[in-house]
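Written below as structure tokens is the structure these notes are about.
Of the protein chains in this complex, all but one are displayed in their positions.
Note that the chains take the letters A, B and C in the order they are written out, and that residue 1 is the start of every chain.
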Amino acid sequence: MQERDFSSLLAFIITAGLPATLLLTVAGLGMGFLIGLALALIRVYAEDEIAVIAQAYENVFRGIPVLVLMLLFLVMTGWPALFSAGLALGLRSGAYQSQIMRGAILSVNENQVTAAYALGMDRMQTARFIVLPQAFRLALPGWSNEYAVVTKDTAWAGAIGVLDMVKSVDYLIFENPILYLPAILAVTIIYFVLTYPITRYAGEKMTKRLSSLGLGGNY
Amino acid sequence: MSSGKQTLIVYLVIGLMIGFGLGFITPGLIPETQVDQVAVIQARGTLIVGTEAGFPPYEMYNTTSGEYYGFDIDIAQLIADDLGVDLVIEDMAFDTLVAACKAGTVDMIAAAMFLTADRAKELAFSVPYFISNEVMVVNGSNALEIDNLADLVGQDVGVQTGTVEHDEIQAEIDDGTAIILHTYASVAQMFIDLNSGILDAVYIDEPVYDVYAELYILRTIYKVAAPATVLYCRWNNPGLLTVIDDVITTAFADGTMTTLVETWFG
Amino acid sequence: MTGSGNIHGFTLLQYGLVSYFDELAQSFLITMELYIVGLVLGFSIGLTFAIMRQYGGRIFSRIATAYIEVIRGTPLITQVLIIYALPVAINMSGIASLPLDWYYYYLDSQGRIAITLNWPILSSMIGLGINSAAYQAEYLRGAFASITTGQLQAATSIGMTRWQSIRHVVLPQGLRRAIPAWSNEAAYLPKYTVVAIWVGVMEFLNMAKTVVAKTFLSVEVYLIVALTFFVLITLVSRFLEYIHNRTKIPGV
Partner (left out) sequence: MSIVLDVREVWKAYGNLEVLKGVTFDVGEKEVKVVFGPSGSGKSTLLRCINMLNPPDKGEIYLKGKSLMEEGVDLNSMRSRIGMVFQQFNLFSHLKALENVTIGPQKVLGMEKEDAINRAHIALNQVHMMEWIDHYPAQLSGGQQQRIGIARALAMDPDVILFDEPTSALDPELIGEVLQVMLDIAQAGTTMIVVTHEMGFARAVASEMFFMDEGVIVESGTPNHFFTTPENERVKQFLHRLEVLYGGQNTEE
């Protein structure tokens, strides 16, 4: 048994739990980006019949609790819990990022596309050089929000056995039950430190910068 | 959006749901072949063992060294040594262990898991390596006394999800006894809740109670012999099961098991 | 996938998942209870903070902003755990001894106790409520902000006090405008009720886990849970859309 003070408690949560939290965030966001981008392009550019499939994907993954997804993948795939959790976060984030990207693509001004066509660009070139570069910038505030959502949702992974920050509290309280509340508070504070600066930066600075570029809000 | 398109979406969504469900179930339709799991494990160089590491003294996590330790861990280590591979512990919720072993996430379960007919239908089981009791635990100050589980009417009872204790209480409820069941993933949290008065009683393995009795002032009010504790692995790899059984039998024969029991339960 | 050579797809009938219908239905009621109370609580708190942030002046606006940012920046799970653990910590520290094993119940058709409220359920409801409140507050504030200052000036010009103009001019227009964004939050809140599993509440997913622990039909049961949530959320979403279309006012 080991008695712990608050600083050693914090140190344990960070060393034992934070790596999985960060890893899942990166994996979920990265995978979600690829899926989201593909789905958004399908929804904007593909035929209606195919776009409907992308929409169905979004509806399904937005309508199921992320913990249920994690449990499903855990019992279906035979992968370690960390992979199952990452898969669930990634597939689900893809559904949300698709909406963010689609909104951004649709809010690129029609004039920009006209000008690109007038220069002689084809659809692919217009999408690649004009629409997507602007859409990525327009999507930044939405992404910063999604970053916070994914970061917070990694906490569900503790329930299927991933040693994240919430799960690390379980290990601590066996030896030090009195630290139950302080440990949860510490985890909460770490999450806040992870999410708030980025959403705030993106939410305010980025929106200002975008409008100084004549992107977003003006049209 | 036209109503035709809406209908299409609905069908697609349902199709997707069923589709990704069936996609994973279908492998079950293919006749299973025997797998030489021992060769797989030795080629991989690791024996992956599933457990729920909040269950002292069977399995615990050392928050200083970052290692898993405990009675079951030592036994798993014996098996890994016999196979000549490293031991890897996968810690997960107790109620997901059987599914995880069936799905192939882990090679073996060592989680103070009792032998039951339901589990034996799903997974192959080793020879018993330990026998313990199930106890109903209350706070030292609680005057509650019971003769059987039916006397728990109106009591808040905590169990770990998926344990035999959980089954027993649920069966008692199904029989019409008004027990208020709380299920926990974490035993540590369960004892905190017992201590703070959210729970009236906790139903758990006796060795675990012995550990927590050093932390809190507790009292047992009911005790019943538990089924044998066994290790589980998948049915289709007799080779691995033979190794597990051999290691346990040898450990009993050469006194290793006695030492281990004394170390962890003495 | 068992030794007896079951074909997995047929185990659903063989084990008789149907016999767990009662338990699952009862736990689904808890899920709905968590959802509805969480939503209503979230709306009341959210509306208060939205008004505070938009019209509360320097101090109240700061307080509201801090509340919204902190709640939105931290996971629902730890929020619920903190609320749950507060009286637990008080009891453990020995300062006081709060009674935490109270409960409300009714007897179901088999005469079994069906819990409707106890501390784990209540703390989950409060957690869901204060969490949802932060998101609802942002949607409501966005709607309030979109009401032109001209509307407020007009209200002031006919002699309304600040509170009167908020009550009679901003709220009626703002609430209506907030419906589409608010519906989104309202429709997806059921997903988050599974947080109650962390404090041992026998809600839908927890009961499903209990069924899995008995039958080991993990894939089938979790698929049913997934489908149930999906259908529930789709229905709520459709319902709110329908309400919105029925209550449209031209030009608002």
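Please note the rule applied: a contact is a pair of C-beta atoms (placed from the backbone, for glycine too) under 8 Å apart; a residue touches a chain by one contact, two chains touch by 3 or more.
Everything numeric in this text was worked out from a predicted model, so none of it was measured.
The chain not shown here makes contact, within the complete complex, with A. Note that of A:Leu34, A:Leu119 or A:Val193, the residue touching the chain absent from this view is A:Leu119. Although one chain is not shown, part of chain A still touches it, namely residues 109, 111-112, 114-122, 125, 129-130, 133-134, 137, 212-215.
We adopt the following convention: only the chains that are shown with their structure count from here on.
Highest C-beta contact pair count among chain pairs: B-C.
In whole angstrom, the spacing between the mean C-alpha positions of chain B and chain C is 32.
With touch defined as above, residues shared between interfaces to two or more other chains in chain B number as follows: 13, 17, 24, 96, 99, 102, 185, 192, 195. In chain C, 88-89, 92, 197-198, 218-219, 223, 226, 230 are the positions where the chain touches two or more neighbouring chains simultaneously. Residues 59-60, 62-69, 71-72, 75-76, 148, 152-153, 155-156, 158-159, 166, 177-178, 180-181, 184-185, 187-188, 191-192, 195-196, 199-200 of chain A are the ones touching chain C in the complex.
Residues of chain C touching chain A in their complex: 69-70, 72-79, 81-82, 85-86, 88-89, 92-93, 188, 191-192, 194, 197-198, 205, 218-219, 222-223, 225-226, 229-230, 233-234.
Remark: chain B residues 13, 17, 21-22, 24-25, 28-29, 31-32, 95-96, 98-99, 102, 118-119, 121-122, 124, 154, 156, 158, 161-163, 166-167, 170, 173, 176, 178-185, 190, 192-193, 195-200, 235-236 touch chain C in the complex.
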